[in-house]
Structure formats: structure tokens, C-alpha cells
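The structure appears right after this line, and notes come after that.
One protein chain is absent from this view; the other protein chains keep their places.
Showing chain A:
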Amino acid sequence: MPSPSDTTFRNATIAVLVENEAGILARVVGLFSGRGYNIESLTVAPVDQNRRLSRITIVTSGTDMVIEQIKAQLDRLVPVHRVSDLTLEGPHLAREMMLIKVVGKGENRMEALRLADAFRARVVDATTESLVFEMTGAGDKLDAFIELMRPIGLAEISRTGVVAIARGPGGLLA
């Protein structure tokens, strides 16, 4: 239970460098569900094949005390190399990619293409009655585009979740 002075919530984008081995994702996800922490998004992919390293980016929220706990709990997992709180450690870039399908004809289709242009979304698939856009950006930009597509004919969305990296020369080395 957090102390009364520790009730303000904040978001945190946490980068975790891990051994690329079976079960590592289950360990991380199990840690969050077992201890009741939030996961807003989680992404994972290998980043160094030679050294068998993967990078996990987790967006979470909690009080400062809870976020400190989350980092300490992640750090004590045996296959975890480094944990970095990008939100706390200085300016960082956070990006998400989405594929979004819009179904419609005529004026709706034209409107979708116009808005996509303004949002720098690329058309990656088109039929006479559908479009698939690829779009990269901050989460709120993706959210805004989704809201605009909704009345036009939004059919399906697939989002990657956030990947993030610190600005400047510093980095997360094993």
C-alpha cells in the first residue's frame, strides 16, 4: 500500500534489455499480472542477434513508489540485463506503428485519402472499396487519425504498441 504522500499517478515508458530466450516474455508478463501492475502497451523484438539480446518496451502507470517497484522487480529477473525508465531519464522518442483499414467508396474514399495525406499516412493496400494505411507516430497522433476515420468507414486496426529510445548519444547498453 503506498503511503498517503505517494498517491500521484504518472506514466512511465520503460525499456528492458533481456536475453533472447524461451519464456522471457512470460516472465515479464507474469510479473505484471502477478503483482497487479498496469500494462498499457508492451512490445518486444530481438535487437542484437549475435549477443542474443531482445528489447522490451513497456508503457505503464502507477505512483512513483509503484514504478520504482516495477523497475526493481524487472531488474531482478535473472535474464534481464538493463532496465531504463525513459520517462525519468530525460528526453526520449516514443513511436508506434499502425495499419488501419477503411472501407468505403466515392466521397468517403476521397476524404480518407485527403486526411491520410495530412497525417502522412501511407497507402499500403487499395481495392475499389477499401484502403489500408500505414502510419507511424506518437500514440495520440494515431488516436486522432483513428477518430477521423471512424465516421468514414473504419473497419480494422492493428497497432504495434510503443517503441522508444532516448534522445542524444546515451543509450541502453548491456
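By our rule, a residue touches a chain if its C-beta (ideal position, glycine included) is under 8 Å from a C-beta of that chain, and two chains touch if they have at least 3 such contacts; residues count from 1.
Convention: contacts and distances are computed from a predicted model.
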| item | value |
| --- | --- |
| Complex member absent from the view - protein name from UniProt, among "FAD binding domain-containing protein", "ABC transporter permease", "Acetolactate synthase" or "Benzoyl-CoA 2,3-dioxygenase component B" | "Acetolactate synthase" |
| Residue among A:19, A:85, A:111 or A:143 touching the omitted chain | A:19 |
| Chain not shown, touching residues in chain A | 1, 3-6, 18-19, 22-23, 26-27, 30, 34, 65, 68-69, 72-73, 75-81, 174 |
